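Omission of a single protein chain aside, the complex is shown with its protein chains in their original locations.
And then subunit A:
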Amino acid sequence: MNCLLCQEFLAQQSSALSLLTGRQAGSDLVCSRCLSQFTPITRVICYDCGRDSLPNEETIDKMSDNETKPGQQLCHDCQRWQAMGQSSLRHQALYRYDEQMKEYMSRYKFIGDYRLHLVFQKEMRQAIRRLIKQERIDWVVPIPLTQSRLAKRGFNQVEPFLSGKVLAGLVTKEQQKVEQSSLDRKKRMEGEQPFKLAAGVGPNIVNRTILLVDDIYTTGRTLHYAASCLYQAGAAQVFSISLAR
């Protein structure tokens, strides 16, 4: 078969385990060259959104405190979030949202090649399990899709990445129809709260620690809305994680 990302021929390199169990791993679908082109986020410079680089025009002096070490600072965007009264997310992202990740997302999400969930499933689950332990997470809550998008796509792209105790705590409000990725930053920031609490989950949220899971963190708008929805329902603390930032 061919690599699902670059379409170049992929020599079968299945492990003995996958041959025995018939179970596929990410490396059975995507060639090692393509895999190596994803950029893992290793050195975080803002502790609240988990970014590892600043937008081009911003420099370090816009950061909150010059004296603190990288990873303990708050970037300009997150300062704005806090000024708007949003709580901290302590977001973590595994990979940079670069060209290679865009290509992946376009195939996985927009074309809808569900097989590609295997590429990052293991890693995302591991990261979530680690956070559950570290932060004593009670519930793992995925960012939901609108009903019509879910019907079209046939899957929620973050679903395969979930691990631990999963709670479908959020649903989308009816009128929210626009795909975030089709909007620019300004439009995204102007959008209205798209989420509400799922019926009957209120008691599960009160005083609990929650981990939100999304595929991409772009402006933070989606996750901040989701978090404030949970805080309103009485959540004690909300963390978030995404595959890409």
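By definition in this document, contacts are C-beta pairs under 8 Å (C-beta built on N, C-alpha and C of every residue); 3 or more make two chains touch, one makes a residue touch a chain; residues count from 1.
One rule holds for everything that comes next: contacts and distances are computed from a predicted model.
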Q: Mind telling me which option in "ATP-dependent DNA helicase/translocase", "Putrescine ABC transporter, periplasmic spermidine", "Sulfite dehydrogenase" or "NADH-quinone oxidoreductase subunit M" is what UniProt lists for the chain we can't see?
A: "ATP-dependent DNA helicase/translocase"
**Q.** Identified contact with the non-displayed chain, of A:Glu103, A:Glu123 or A:Glu159
**A.** A:Glu159
Q | Touch with the omitted chain, as defined above, among A:Pro40, A:Gly112 or A:Gly234 | A | A:Gly112
Q. Mind pulling the subunit A residues that touch the left-out chain?
A. 6-8, 111-115, 148, 151-152, 154-155, 159-160
